[in-house]
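Every protein chain of the complex appears in place save one, which is left out.
By letter and in written order, the chains are A, B and C; residue numbering begins at 1 in each of them.
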Amino acid sequence: MPEMRLLDAIRLAMYEEMKRDERVMVLGEDVGVKGGVFGATDGFYAEFGAARVLDTPLAESLIVGSAVGMAVNGLIPIAEIQFSDFIYPAFNQIVSEAARMRYRSNGAFGCPITIRAPYGGGIEVHGGLYHSQSVEAFFSHVPGLKVVTPYTPHDAKGLLKAAIRDPDPVLFLEHKRLYRSIRGEVPDEDYTVPIGKAAVRRQGTTLSIFAYGQMLHESLRAAEQVAGEAIDAEVIDLRTLRPLDVETILESVRKTSKAMIVYEDNRFMGFGAEVSAIIAEEAFEALDGPIVRIASLDVPAVPYADTLAAAFIPNAERIAAAARRLAAY
Amino acid sequence: MPEMRLLDAIRLAMYEEMKRDERVMVLGEDVGVKGGVFGATDGFYAEFGAARVLDTPLAESLIVGSAVGMAVNGLIPIAEIQFSDFIYPAFNQIVSEAARMRYRSNGAFGCPITIRAPYGGGIEVHGGLYHSQSVEAFFSHVPGLKVVTPYTPHDAKGLLKAAIRDPDPVLFLEHKRLYRSIRGEVPDEDYTVPIGKAAVRRQGTTLSIFAYGQMLHESLRAAEQVAGEAIDAEVIDLRTLRPLDVETILESVRKTSKAMIVYEDNRFMGFGAEVSAIIAEEAFEALDGPIVRIASLDVPAVPYADTLAAAFIPNAERIAAAARRLAAY
Amino acid sequence: MATREAKTKISATRHEALGLSADDLLAMYYHVALARALDERMWILQRAGMVPFVISGQGHEGAQVGVMWATDRQRDWLVPFYRSLAACLVRGMTPRDLMLGLFARRDDPSSGGRQMPAHWADPRHRILSTSSPVGTQYLHAAGIAYAAKVRGTGEVCVTSIGEGGTSQGDWHEAMNFAGVHKLPVIFIVENNRYAISVPVKLQMAVKDVADRAAGYGFPGVVVDGSDVLACYAAGKEAVRRARAGEGPTLVECKVERLTAHSSEDSQEKYRPTNDIEVPRSIDPLVVFKHYLEQVGVMDEARYTEIHGRIKAVVTDATDYAEALPMADPATVTRHVFYEG
Partner (left out) sequence: MATREAKTKISATRHEALGLSADDLLAMYYHVALARALDERMWILQRAGMVPFVISGQGHEGAQVGVMWATDRQRDWLVPFYRSLAACLVRGMTPRDLMLGLFARRDDPSSGGRQMPAHWADPRHRILSTSSPVGTQYLHAAGIAYAAKVRGTGEVCVTSIGEGGTSQGDWHEAMNFAGVHKLPVIFIVENNRYAISVPVKLQMAVKDVADRAAGYGFPGVVVDGSDVLACYAAGKEAVRRARAGEGPTLVECKVERLTAHSSEDSQEKYRPTNDIEVPRSIDPLVVFKHYLEQVGVMDEARYTEIHGRIKAVVTDATDYAEALPMADPATVTRHVFYEG
């Protein structure tokens, strides 16, 4: 089983799907000859041609809005938003159109599109306010839309294939810091990872840490840091933010009776709020301590200067410290 | 002290501010000769003229984006979005531009704009998927933006004046069902109601109900329904969703030890999630029961047919039933 | 008499030159008149409190029937807007289908009563579901046309919008993209001079939206929306171009809004009386009837017969829809996602 980076797994998933089904196509800014600013579609233009590897004009509403039409008329578009920070011009087309086409037509029309968006920031990213943002909180509130964000290369390939084959719109969020930092084994064969299932990345009994993306990575590091202190943290990779795997979350909390949610987005109304609210309502009896959220500061996105970026985003040390406090509660 | 409807109080607040300060202006679709589709700017065109009562082309990104420029150059724009459902084309200008201008310029530039948006649905509204939505969950996640939604005519006038005078962008959400259904006394004199403070609408000891807009109305009705059953509900009007009055929320929960949040928006990642998460983290010891959320179904917005709309939105009866269950816990 | 003869001759050559028979003319007239009758009935029902809301296409029917008549009703697509009642009829939706939408009944083919009236959809006739946000449909149409082109289906996609909608960013993005790829799409602008209350002079600095097409690399034409044959001719040429791979055409139809914006609007406040009272000489129904009389295709008897038929059809559609139940509340959670 070959080892590869998250980015390679994403490219491989799209490549195999385009080989398998000629209705599948990619569109976005610089996805053609350049192969995308991160190289996710490297080589596609030469292999699949301009019609199926479409360099669009510089307009995100066009990218999503035209993809809706393409999907309605028999294509299966994978729309790339160059940076998740630039998805907002397409907000109306995603929320009002793609996510509602099926409901508003009472099931008559569907919208099988996948929207890929690199997201996330941090010191290595040097993206500043507009090349670093987490956008999952906005979109996980939207009925009719599925939201996925992989952590392992294995999941990246399997979840992206599942997204492309899904008959409904899926927002596929890829953390930029994981693109090249995470390597893992990826099966050669064709497989999918089901949308809607979380994964227990580390078994534990003392407390449950729920995370995704880069913060899952930091949480796993934090869990090792406190392991020596008789704190046995269970770390769960949510993977799919909507539909959320509530069962796995509640099961873990019923076992550990303590819960922490870690996310890179701004704290207020970030995704951790929903996870916390579900636990507080459905696993209250099991709870043996406050539900703790570790998140970024409530200032507009990640600042550029390293000194400021470091102060903005949580890391393993901050998570470990919070875990110690909660364990001691 | 004259009695008036919520809609009249909103109109009066803008009228007085435009009289007081000639930098204040309104812009939007049909705000001119027509006076707005709900009449909020009725008569303004004749009194203040076309330059300060600006009928814009049909483009929401233009309405907000140009308002940003107007504010930077000495005007104080009140931008009307005809229906909150149509605010999404302006999402990028609100989130990336208006809300970040001050932070990204390290305080050098500010953006004193008020964005008014009628929202909300229900049987009387007959708005269907695109003339009924609640949008507060999206915007209350945005650092740099304030989000306000009044319930009483008194608050409507005072909060809107506070919003107009605020040096930073404020999203002012007006529930359409309250426009004409709610009457109340509104002082003649010039006053403001501070942004960031909740209001206890009904004192109680059994449990705390947190709500805003039309659902506050339903919650107050529900509180009366259960009052005869020895359930003494405290009902709190959040009024400002961001910055949220956390103190008042925690105080109430520490008193009643039971919390319910009621909102009209879709449940998942709706505003109630944040209120619940704050309570679960900061008032855990005080809690004597699960934190209950009553919200609308997780389907794309309010359907048009009365039969469907009624099944979608919470009402006093559903809230009362939940209150009984929680009280009995 | 001589002059009248002459007049007839000249006029007659008009529809014949376009390849339209007398029967075609009568069928086209039937759709214009049917759309008007249905629309008027809808207002009566709303005023009578039988339905909460109506938004209307009165004044736009000639443009819609004319242009749509040039499309292939099996193959081509329509991405409508809320005034496209007549266009939907031409595409094959029935008066019953439309009344089911007005009454928001369970069997409403557009949305099962989930959407407001006039938010048409019908997969059987390749009419894409209509949403409320103005402008989004132009991008959907461009996408449908892109798929038609790469899949080589030969389909043409027609979409429509009001002149106010052309101010939206999506409108520009769709025009630009369709121009770059020479897509088989027809962009219709039904210019009725008002966006609710906003007059066209506050909407744009140019007289004709069609002037913008050149900036996107394809032709824009202006037609008199009360002249059904002129609209048909414009549609025919646009379809030919699209089918031949020559790319999009912007067709701007100058029409009149014969009602308030919707049943929620009172236009007296912003529209001068002389502007509201549109001369019958620019009502497409009147103008087209006059043409049919001139060329001897329409006479008293036939007129009575057609309008009698229409009255019956409209009444049947109304009674049929009204009698059916509303959507079952239990279905409110259906079709959020694919159900197989």
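We adopt the following convention: contacts are C-beta pairs under 8 Å (C-beta built on N, C-alpha and C of every residue); 3 or more make two chains touch, one makes a residue touch a chain.
Since this is a predicted model, take the numbers as computed values, not measurements.
Counting the whole assembly, list the visible chains that the omitted chain makes contact with.
The omitted chain makes contact with A, B, C across the full complex.
Just name the one of B:D8, B:E80 or B:E97 that touches the chain not displayed here.
B:E97
Quick one: say which of C:Y82, C:Y216, C:Y232 or C:Y270 touches the chain that got left out.
In the full complex, the listed residue that touches the missing chain is C:Y216.
Pick out which of A:P77, A:G128 or A:P169 touches the chain that's been left out of the picture.
A:G128
Tell me which of C:H172, C:R193, C:K236 or C:H335 is the one touching the absent chain.
C:H172
Across the whole complex, list the residues on subunit A that are touched by the chain not included here.
Residues 29-30, 32-35, 37, 55-59, 61-62, 85-86, 88-89, 126-131, 297-300, 303-308, 310-312 of subunit A touch the chain absent from view.
Tell me, which residues in subunit C touch the chain that this view leaves out?
Residues 167-173, 176, 179-180, 182, 201-206, 211-212, 214-218 of subunit C touch the chain that is not shown.
In the full complex, which residues of subunit B touch the absent chain?
Subunit B touches the missing chain through residues 25, 51-52, 56-57, 59, 61-62, 65-75, 89, 92-93, 96-97, 100-110, 143-144, 146, 167-168.
Everything that follows uses one rule, which is that only the chains that are shown with their structure count from here on.
So which chain is farthest from subunit A, going by the mean of the CA atoms in each chain?
Between subunit A and the rest, the longest centre separation is with C.
Hey, how far is the Cα centre of subunit B from the one of subunit C, in Å?
Result: the chain centres lie 38 Å from each other.
Indicate the whole-number Å distance between the mean C-alpha point of subunit A and the mean C-alpha point of subunit B.
Between these chains, centre-to-centre, one finds 30 Å.
Listing for subunit C: what residues touch at least two other chains?
111, 114-115, 119, 131-133, 169-170, 336 - these are the residues of subunit C that touch more than one other chain.
Find every residue in subunit B that makes contact with two or more other chains and list them.
61, 85, 88-89, 129-130, 298-300
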